[in-house]
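Note that one protein chain is taken out, while the other chains of the complex remain in position.
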Amino acid sequence: MALKSLPLHEYLSSGHRLCAGCGEGVTIRQILKAFDEPPIICNATSCLEVSTTPFPYTAWRTPWIHPAFECTGAVVAGVEAAQKALIRKGRKKKWDVVLALAGDGGTHDIGLQALSGALERGHKFVYVCYTNDAYMNTGIQRSGATPKAAWTTTSPAGKVIPGKTEWQKDLMKIVVAHDIPYAATASPSYPMDLQRKMKKATQADGPAFILALAPCPRGWRTPPHLTIELGRLAVQTCMFPLYEVEKGQYRITMKPKRKLPVEYYLRPQGRFRHLFTPKTRHDIINDIQAYVDKKWQELQRMEQLTQP
Amino acid sequence: MMARKVLALNGDEAAAYAVKQCKPDVIAAYPITPQTIIVERLSDFVADGELDAEFIAVESEHSAMSACIGASAMGARAYTATASQGLALMYEMLFVASSFRLPIVMSVANRALNSPLNIWNDMSDTMGARDCGWIQIYNENSQEVYDFTIQAFRIAEDHRVLLPVMVCHDGFVVSHSTEGVEVLSDGEVDSFLPPRDPVYPLDVEKPVTIGCVGVPEYYPEIKYQQEVATKKSIETIKEILREFNESFGRSYGIVEEYRTDGAEVALLTIGSISGTAKEAVDEMRAEGKPVGLLKLRLFRPFPIEALRKSLSGLKVVGVVDRHISFGSCMGGALNMEVRAALYEMKDRPHVMGFPTGLGGRDIRVEHFLKIIDELLMIAEQDALEEEYKVVGCRGPGCIGP
Partner (left out) sequence: MLETWEEVTFAGYILEPGNAESYKTGDWRSRQKPVINQEKCTFCLLCWIYCPDGAIIRKEGEVEIDYYHCKGCGICAYECPSGAIRMRSEMEGE
């Protein structure tokens, strides 16, 4: 697969109101390139949803529905079940891919129950969580996906507490625990890897889940032109490893040639500034490094363990 | 004409049987007492191949309504059922369903809201949801539950309406009481309820965006459009009730009068408690007292004109609410709406509220006789002493026990 082979259609039109340099914009454009025909989209309340549909404008060239924040898993189940019934009864001719789009807020936290229910019941849909590590739409409040030590408005780096004290929720583990046919992490900084995974997701015989890291210049306090570079650093430091789990089999799809120390990822980001000034917090950075190393080893072991 | 089948069905079973005949495409429901029989029967029908529908055993009521919204937006006929806490849990989605103008039908087995936990009948659940833009129909017995579940799909899907409909029946009193229900044949239901003809469904050929950001420059227009449609739906509802009568010989009104000829004083009731109230009216009439009853079937949209017509000429109306709206001026929502509807009338009757039978408290003919005593006293004095009095409660200020 090469970039030239990707389709020209833009199911997400220009003229949307996402910030300049928004990781969600890149992610969604790339996600939609994996389709030959428009999918039916259910979108949770999020930056993407509000920025693409300020009445009377819509950037969507697909059927699209946004009911509320925490129910994407349930809405998509209803859409999928309706499709099944309508096709069986001869009122609809062909199957259109049902695509759920939600941020980390609408997935890791408030949306987790609906997602879990939909995964457990085995509906045939693709769920893409475009995570930017916080509730960005409401102004950068922390979520379960916010990494340790990150500044957010509800986990500020204050005089006493240096940012978020908890580790990120490992959502992939939760999703994989539902034994679905396909789950993967992806990054728009690695477009062909993302395309390959989306293709597998759309062809899965049941629920498929993609967790895509969408860097956010506003929330991460980075200049807008670094969005793609940050995604690359996330992968190369193993802070956001790229892997897939296909019917329980783990496969790491991008092994960094040189595994970079986490500092390479943390330093460019304003949300980690307090780890470097007024003095470098080696204690926290080492903690993060140890944690990332542990998770990376764990992932490699899972890959070995689940080999056929 | 061939005699119709009469089945022994309780309120829940009647709802499930009607739903089966209405051929929904998607059912997404979560069990909650006293609605569980509905979901269980429907599961049986699907498992036995008697009902061709996708039954989504969702993991909460919020997800039940969300799934119905997704399914209905696809153009499918969607149905769910709930009660009490379940309705409260799906509260935000009720507004979404009506704002999207989706013709979802939902049975509600009226049950009290926590706390304390109470599985028995009152209407705090649906009365608490009166602002959400759904049509609300209240039924007195299993026969009405059956008939109105079928009519509900017709009303909801009519292009002049396109609003979701709540079909309510009292928990346990109706949901679990077996009665003889005359059911229509499958063919009769098919002739009355054609397949759904959706307006702007989610369709890859004609992509629509549903659920945009309604900026202040547009939100009021979008909502007012919805309000106008909601109020106008009364005419279509009356038309469909007439058609049901013409087709099947069962006549229903959005309000129904009972022995109101020559009445000076009347009870206004809603739901199954109307039955007990009618007994009290009969006793009073036997004693020569000029007492009547008005049963309200349609609560949303509120039938202002019908009410004004039926209640004009009365001296006193006692409104029997089935919930308390805490801290409100009139005790219960029904009382407030009736009062407001009659306010501008010349020679309007006195209106007093009686929130009755909270949490499934057993209410008997004696309670209604006490209420009627109060009403007759008000007629004599030509004045109210209190705006409302709770009925079925021990202690000062209430009509017990």
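Note that the chains are named A and B in the order they appear, and that numbering of residues resets to 1 at the start of each chain.
Methods note: a contact is a pair of C-beta atoms (placed from the backbone, for glycine too) under 8 Å apart; a residue touches a chain by one contact, two chains touch by 3 or more.
From a predicted model like this one, the values you see are computed outputs, not experimental measurements.
> Identify the residue among A:Glu120, A:Glu229 or A:Glu246 that touches the chain left out of the display.
Of the listed residues, the one touching the omitted chain is A:Glu229.
> Kindly state which of the options B:Ile210, B:Leu358 or B:Leu376 is in contact with the chain not pictured.
B:Ile210
> Kindly state which of the options B:Arg101, B:Lys278, B:Lys295 or B:Lys389 is in contact with the chain not pictured.
Within the whole complex, the residue contacting the unshown chain is B:Arg101.
> In the complete complex, which positions of subunit B touch the hidden chain?
Listed in rising order, the touching residues are 99-101, 199-200, 207-210, 212, 214, 217-218, 220-222, 224-226, 228.
> Kindly note down the residues of subunit A that lie in touch with the hidden chain.
These residues touch the chain not displayed: 3-4, 6, 8, 10, 12-26, 29-30, 33, 52-53, 55-62, 188, 191, 217, 223-229.
The working rule: only the chains that are shown with their structure count from here on.
> Find the geometric centre of each of subunit A and subunit B from their Cα atoms only, then give the gap between the two centres in Å, rounded to an integer.
So the centroids are 43 Å from each other.
> Can you name the residues of subunit A that touch subunit B in the complex?
For subunit A paired with subunit B, touching residues are 37-38, 40, 42, 49-50, 53-56, 58, 60-68, 70-71, 73-79, 81-86, 88-89, 91, 96, 113-114, 116-117, 120-121.
> List the residues on subunit B that touch subunit A in their complex, please.
Those in contact with subunit A are residues 25-26, 28, 52-54, 56-60, 62-64, 66-76, 78, 92-93, 96, 100, 195, 202-204, 207-215, 218, 222.
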